[in-house]
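Removed: one protein chain of the complex. Kept in place: all other protein chains.
For clarity, chains are labelled A and B in written order, and residue numbers in each chain start from 1.
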Amino acid sequence: MTALRFQSPVIARGAFIFAPGDVTPSAGRVTVLIGPNGGGKTTALRAAAGMLAPEQGAILLDGAPVHSMPAAQRAARMALVAQRPEVGAPFSVRDVVALGRVRRPAAPERIEQALARAGLSQLADRPFHALSGGQQQRVAVARALAQHEPGGVLLLDEAFAAVDPPEAAALVREIRAEAAAGATVLAATHDLSVASALADDVWCIAGGRSTAFGAARELLTRAALPSLLGVAVAEAHGTRGTIAVADYGGILPEAPR
Amino acid sequence: MMHRRPMIGLALVAVASCIAVAARLLVVRTLDGSLLVGWPGPTLGQFRVDAVLVACSAGAALGASGAILQTLLRNPLASPFVLGVTSGAGAGVAFASLAASIAGMAAPTGAALGAPALAGALLALGCVLLLARRHGVLDPITLILGGVIVGAIASAGSTVAEALLPPERRGLFTGWLFGRIPEVPDMGSLAACAAAALGLTGLGAAWGNRLDGAALSDDEARSIGIALGPMRTAMFIGCGVATAATVALCGPIAFVGLLAPHCARALVGARNRMLVPGAAVAGAGLLTAADALRQWIDIGGGRLPLGAVTAVFGGVAFLVLLRRTAAGWMA
Partner (left out) sequence: MVSVSGIRRSGVRVHFRSIRTVDRMQPILASLATAAALAFAAACGRAPAKGARAPAAGSAARIVSLSPALTRTVCMLGGQGAVVGRTPWCEAPDAVVVGTLEDRNLEAIAALHPTLILRQSSTEDPALDTVAASSGATLRTWHFDRVEDVRGGLDPLAKLLAAGGIPAAEAAARDLLDRHQRAIAVPVRTTVPVLFLFSVDPPMAFGSGTYVDDLWRAMGGANAITRAGYPTLTAEDVIRLAPSAVVVIGRGALPSWIGSASPVQVQVEAPDLLEPSARMLVDGPGSLHRVDDSITAARSGG
């Protein structure tokens, strides 16, 4: 199992300083990243993927700094789904999913399996650009699944933003299956109900600092979330336990009439 | 548009290009207006063979460059000229003509223009590559901007040099701007262009999967294991050098580098391992066909310059192709 560790890295992007401290997402568990926009969630994921070099400290993948690792070696153990999937060529869905294996060719069944897991078997031969935003996001996740080896690291940045609930549920199931097989999953999301379905652990980042890291059942609650996110939260009871839901009406005081 | 058998597509492209080559070799319109079909014997035939060699080398270089650039820049309208290389070559030619004029020497023509064209092209390429570095890596958007800026500056230089040329020498430079397939090419330029075309096509095919990956966003491309920086640098330099060799041999030729990848993609698919060779073969065929058309069309004042043929037919063909392609390539 691959170990991912944030060893007090400090990354400066202009005026914004990302310094989350010492954080180790657990292997075999899904850690959901929550926090306000611009707070550092994407920075955390990009840094974990080796895209950013920390000025101090390090981000370690199995003990070695991620940033200086050769791209091919890193790709064997870590897969990233970026925030807005961009494909600048008229590829089919299958072609895009197959891109996950460009450096380490695998049997075609692997690609078909990834397509099936993301619910894309029917769409496999269609052009990527003919798909809706949510479908395109699922393609990106399928690509990561095709690339991902059991026990590696999966990084997902807002992978559910445009996906409708049935499709999102399928993705949640697949991601949790990966975690169960030993992967370290780090997923950023704004959607609290998805977070509730997905998370084992929660990592809250705001202003570039970690404001919380702990078990989901303690943090994704009506008690803890408002102070972390500045939202009013209601709780519902679902099949897996408590579901936290943002109470939009309660976030802001009543407008004067 | 899904291609289970790109090899068949590639074979089709090859067949079409062979037909174009045969047409150029066997069919010609004579001065008195009649069409002559058949092999004309060794002396005249040698001109046609040389012309076909030039057209295939230049067309292949342009086609391969166009395919690679459209992938790397994630833009279906990218073409080899976006690197500002052509304008640099034009400036080189203009200044060489001016220097010859000032020195009282005969105006350099044809083959003698190859060296200044190449020098100007490589200089422009160097400037563009220097301008386009962002965070230490070549950035596609900045590259396009740099290409346009360097191209504009080089064009301005050409205009100045051309304005200083005496009237009787200006026609040569203007004629060069239209591009032509020389019937008696400079063998050095031809060899360089052919080598560049083969090298770039081979590299593009070998790195086909990596090029495919470069269609993703920068972060995702890196995350699937592609060393984006070195690959972009190598490919942009390769495309620039191949285009410079083409311009040095034939002058600037529009549309082939833009159109050949689209023709190839329609038959061979978008995966670069097949697309780059397909675009090279398509480019060779297109340019040979353009040269053949140029031979056949006679509007009384002699033949049209090659640039006019590629612009008219290429422009129309591109419009048609654009209408048919699935909308919204670009993310």
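Throughout what follows, a residue touches a chain if its C-beta (ideal position, glycine included) is under 8 Å from a C-beta of that chain, and two chains touch if they have at least 3 such contacts.
These numbers were taken from a predicted model, which means no experiment stands behind them.
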| item | value |
| --- | --- |
| Partner chains on view for the chain not depicted | B |
| From B:22, B:99, B:130 or B:163, residue that would touch the chain that is not displayed | B:163 |
| Selected from B:90, B:204 or B:225 as touching the chain missing from the view | B:90 |
| Residue of B:13, B:107, B:224 or B:309 touching the missing chain in the full complex | B:107 |
| Residues of chain B in contact with the chain not shown | 28, 30-31, 40, 43-44, 47-48, 75, 77-79, 81-82, 84, 86-87, 89-90, 106-107, 109-111, 144, 147-148, 151-152, 155, 158, 163, 166-168, 170-172, 174-175, 177-178, 180, 182-184, 252, 254, 258, 295, 300-303, 305, 307, 311 |
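Assume only the chains that are shown with their structure count from here on.
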| item | value |
| --- | --- |
| Rounded Å distance, chain A centre to chain B centre (Cα mean) | 43 |
| Chain B residues within the chain A interface of the complex | 1-2, 70-71, 73-76, 209-210, 212-213, 215-217, 219-220, 222-228, 265, 270-271, 325-331 |
| Touch list for chain A against partner chain B, complex | 46, 49-51, 70-76, 78-82, 84-92, 95, 99-100, 102-104, 125, 127, 129-130, 140, 143, 147, 155 |
